[in-house]
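For this view, one protein chain was removed and the others were kept in their places.
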Amino acid sequence: MTHQMMSSFLSVKMRIQAWFFYSILFFLTGCEMAPLNNPYREVPPGVSVLYSSFAERPKHLDPAKAYSSNEYTFIAQIYEPPLQYHYLKRPYQLIPLTATEMPTVTYYNQQGQVIDGKDAGQVAYSDYLIRIKPGIQFQPHPAFSRDEQGRFLYHHLNAEQLDATDALDDFEQRGSRELVAEDYVYQIKRLAYPKIQSPIAGVMRNYIAGFAAFANAMKDQPITTLKAMPLEGVKATGRYQYRIRIKGKYPQFKFWLAMPFFAPMPWEADAFYAQPGLIDKNITLDWYPVGTGPYYLTENNPNRRMVLTKNPHFHDEFYPRTGEAGDKQNGLLADAGKKLPFIDRVVYVLEKENIPYWNKFLQGYYDASGIASDSFDQAVQFTGAGDARLTPMMREKGIQLQTAVTTSVFYLGFNMLDKVVGGYSEQKQKLRQAISIALNYEEYIAIFMNGRGMPAQGVLPPGIYGYQDGRAGIDPFVYDWVAGKPKRKSIAVAKRLMAEAGYPNGIDPATGEALTLYFDTASASVDERSRMNWFRKQFARLGIKLIIRATDYNRFQQKMRQGSGQLFTWGWNADYPDPENFFFLLYGPNSKVKNGGENAVNYENPEYDRLFEIMRNMDNGPERLAIIQQMQHILRRDAPWVFGVNPKSFSLFHSWYKNIKPNLMANNRLKYTRIEPDLRTQKRYQWNQPVFWPLLLIAAVLAIAVYPAVRAYRRRLQETII
Amino acid sequence: MVILWTDGLIFTLVLAIAISVGMMLRKPHFKRPLAKITQSKTSMVSLVILLCFAGVGLLDSVHYKDSRTGEIISLLDHVAKPLTEQTERTYSAPFSAYLYSKEMIIHDDGREKWDYPRLKYGAAHLDNPAQQKWPDILSKAAIGLGKGVLLALLLYLVFWMIRGRKSAEPYRPASKAALLTLFAIISLFYMLAYLSHWYHVLGTDKVGEDVFYQTLKSIRTGLVIGTLTTLMMLPLAIGFGIMAGFFRGWVDDVIQFIYTTLNSIPGVLLIAASILMVQVYMANHPEQFASVLIRADMRLLFLCLILGVTSWTGLCRMLRAETLKVREMEFVQAAESLGVTRPTILIRHILPNVMHIVLISVVLDFSSLVLAEAVLSYINIGVDPTTYSWGNMINGARLEMARDPVVWWPLSAAFLFMFTLVLAANLFADTVRNAFDPRRAEHG
Partner (left out) sequence: MIQYIIRRVAYAIPLLLAVNILTFILFFVVNSPDDMARMQLGQKHVTEQAINNWKHQHGYDLPLLWNAEKSGLEKLRQTIFYQKSIGLFLFDFGISDSGRNIGHDISERMWPSLALALPSLIVGLLVNITVALMMVLFRNSYLEFGTIVLCVILMSISSLFYIIGGQFVFGKLLKLVPISGYDSGLSAIKFLLLPIIISVISGLGSGARWYRTLFLEEVEKDYVRTARAKGLSEVQVLFRHVLRNAMIPILTGVVVVLPLLFMGSLIMESFFSIPGLGSYTIDAINRQDFAIVRSMVFLGSVLYILGLLMTDISYTLVDPRVRLS
């Protein structure tokens, strides 16, 4: 390597710079170029693709196991239970999905006679008879493939076939089959099968006849015997109809029938996936579902992306023709009567952090987005009346905002078994009421949730039967009704309650020092720090010293189970729109410490429990409403929870996103969604013009810095030659 | 007076440093390099900066129970009391009079308006911020700077009177630069402190806490991580290192086995597991950690300990190699043949001759440890989330960078302070290495 090389190297660099300069000049002079930052591959025109994301790979896609919302995002599009929620109508209404009509329920008494079921005590068991539509086909899947003789192609894989297989795509033949009632029965057996570990097995054991016995009998049996083994309470009574027998009366069961737990599962799937060797390739039912829904999973790489594709065998289903008042004006009925689904493909990209997600959404690479607390100001502002509306920048982009109060509640719980904050005496009630007043959740919502929430007035969130608006619905121990609005009682009232509870000015008479309470939290992240500070400040207003004990989620749960916690925050998301699903969180026999149930505060009030047992078996009506009010009052007085917040969900959608209506119960909204890909392409071009001049600037600065040295060096070189 | 674990260790460390510097000044083979350091302008300037950081850190390490609120606070908290009390509702930009986000403001006459509300404390003394703010800031800055200059001159005078004129003679240019730096830092810092009575000089964060205060508090965390970790690892590294090199044979084998094992475990995983362990311990023994501060302090200490455990191997290996060399030297051989006991040889002859390696690696490690803290906090296995640290600030700032308009000041503040500290440490380390290492080789 010689001097020539060095200089030629330099001159090459110069030439490149020149080329660079011209090309940039070219771009600067205003030719519109394709976005450089498009994270996706080209899509053929005419195919409509929706882009979404998942933050964490779903743990289970097996409908018997999946129970969290990120899993439902996928499986609700793939599996079809017999019932579903009407997309547009409110209050939430169950309608048939694969069933021909709503199930017929027959009540029987102890003697096996049919009764009307008005008196729940009389009902020994109830039969749900479900008829399904004929002609529904499963998605294409190798488990169904047969050869000419009708033998299954892939149910007895040999080593050679296994070696050639890396993903499900490697099986060339895909078959299908008609959906029959037996598939629904089979899935319920799967719920009972102990090795599958369905999260609702414990609940269903109490309701479905013969469920527990079946589970015991199947304890050591391989899954392939599941098909032949009868389950007493669940039976196919024809090719297209089956019957589920429920112990006693359980009106909430119909809601379960709209959850993927009760979706059909072909026995062929289990037989196929049970083959040894497939699990080593990560080919299991948990990753490759087999359903009848509008979409099926064609690519499942939980390390990067998951792709849902339109199911070519999807049965006829049509966009609803009727909705709520106002739906027509909002354009929600524009597609009425059209065949579902509209979108050809949905790509879910792994996106763990919300910052890149948000930026990509603004660039048009995601079609919809929630709003993280930190980007809230940028997206939303409040108008005079307290209504949220989009900022001008968002409106300019054509983004649409959708808000809904979720059917969930985030509460602060007092462990009722605790010596200090628990107990049912009047003093203890007052202590908890005082804290309920002092914790100013209005401020909490404003600071930490950007106003995206409502202070909860009781256990029930809006949208659930029994929730009351206005004056009648406020918590009279915490709020006053002033000028048509609930107004939190003043801190003076709380202080007086503290004094009456035996802690004047927050001083614990036993120690003479400030009352010390412990707050357990499962999160130790940085974002949590300010939240914890806030809680400390609120308690300090009563003179209480709050100590935060942050641990990991396991430890937190352990504390909850042992009942060694004192204060904690927790949330509950409705499984189904019925008050029972919230009141049972405080039902004595569900105590977490005693029975491992969901009553994390271990609240136990005989009167409340008695009312609960009556309420849960009633049909909605004035009688039920009255009991619900009674129960709410008991809870507000005892205050085992500071009721906390009913969060509002705010979602943003780009202008090309159609048919948006919040539906907190239906998980299978995807099939109603329509997008306009052309508009999207156009906007993406418009929003993503790359900017080159800073690069040019950097190059120029570097060149200027190096040039004198190079010149000096050349001169020196010449000197030495001379 | 409350002494936290790290407080105690810090003051022990300060004491140890003072003693060892004193001792080194007496030894001729240390005196020469030290003189070389004091003659370098860069090193003196960076040393002054480091000492200023250390001063803030030490101020923040004297804790006592506040009689009024009953909370444990440090002297720094006491000095910066106005800053801790003047919290706004949420973000506000440096020197701003308004919040950073619009809110519904209800005027006295009942009108509602969607606008930026005024801050509760920042620039609250002004009636018409739009016109008065900048003149006010400038005049206040001038007053502050003036007072700062006076203070610095006063200090200089006192110093001059005590020290006398003559002794500073041989190091003139370097000490002049050092004094100038000190002068600048004191006056500027005083100006900022003065201004922070009326303004949030570095803005406020999400819950309205003053960012200037946060950055000051973070100094201690950075210093603790940078210094205590070394303190934790030194006994291990020195002990094992010179033992392995001196005794050789099976001792060497065992020690090599230990450090290869530790080295081969990916460090992050080891740290993560250990931090989880500490958390579990604290969760199971809540009675020992009555206040947040004690908990956070314990976690900080453990973090240092764990970082020490994962990082002693490098130094250990270098010491082992150096000991192998030193033990073959004549004076060691001679001592051995004279029947001097082995522990005596180790302490009297080997240890002093490998000390320069220890010194170099301590200064070199300091900056990388400060940087490591930020990264570990990002993966949530760093300091306690309630501890003020640059890592936590940066971590929070990631979210702020996604806002539009960008909330840039917490990130910039953390960047500025961290950068200054690490830069000073790096420059200082360079001169130390040049002074002590005859070969001037980097990376040992």
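Labels for the chains are A and B, by order of writing; each one numbers its residues from 1.
Simple rule for what comes next: contacts are C-beta pairs under 8 Å (C-beta built on N, C-alpha and C of every residue); 3 or more make two chains touch, one makes a residue touch a chain.
Note that this is a predicted model, so its numbers are computed, not measured.
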Touch partners, limited to displayed chains, of the chain removed from view: A, B
Residue of B:Leu276, B:Ile294, B:Leu324 or B:Val340 touching the missing chain in the full complex: B:Leu276
Touch criterion as defined above, residue of A:Val49, A:Val349, A:Val478 or A:Met618 at the omitted chain: A:Val349
Touch with the omitted chain, as defined above, among A:Lys118, A:His156 or A:Lys195: A:Lys195
Absent-chain contact - pick from A:Ala228, A:Ala472 or A:Ala709: A:Ala709
Contacting the left-out chain in the complete assembly, out of B:Thr261, B:Gln288 or B:Thr344: B:Thr261
For chain B, residues in touch with the removed chain: 257, 260-261, 263-266, 268-270, 272-274, 276-277, 280, 367, 371, 374-375, 378-381, 390, 394, 397-398, 401, 406, 411, 415, 418-419, 422-423, 426-427, 430, 440-443
Contact set of chain A toward the excluded chain (per top definition): 1-3, 5-6, 35-39, 41, 56, 59-60, 67-68, 194-195, 197, 199-203, 279-282, 284, 286-287, 301-304, 349-353, 356, 359-360, 363, 365, 552-555, 557-558, 596, 598, 688-692, 694-695, 705-706, 708-709, 712-713, 717, 720
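To be clear about the criterion, only the chains that are shown with their structure count from here on.
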CA centroid of chain A to CA centroid of chain B, Å: 43
Of chain A, residues touching chain B in the complex: 354-355, 358-359, 372-375, 377-378, 381-384, 386, 393, 447, 513-514, 518, 524-530, 532-534, 545, 547-552, 555, 559
Sites on chain B touched by chain A in the complex: 70, 89-90, 100-102, 104, 112, 114, 205-207, 209, 276, 279-280, 282-283, 286, 290-292, 377, 380, 384-386, 392, 395-396, 398-404
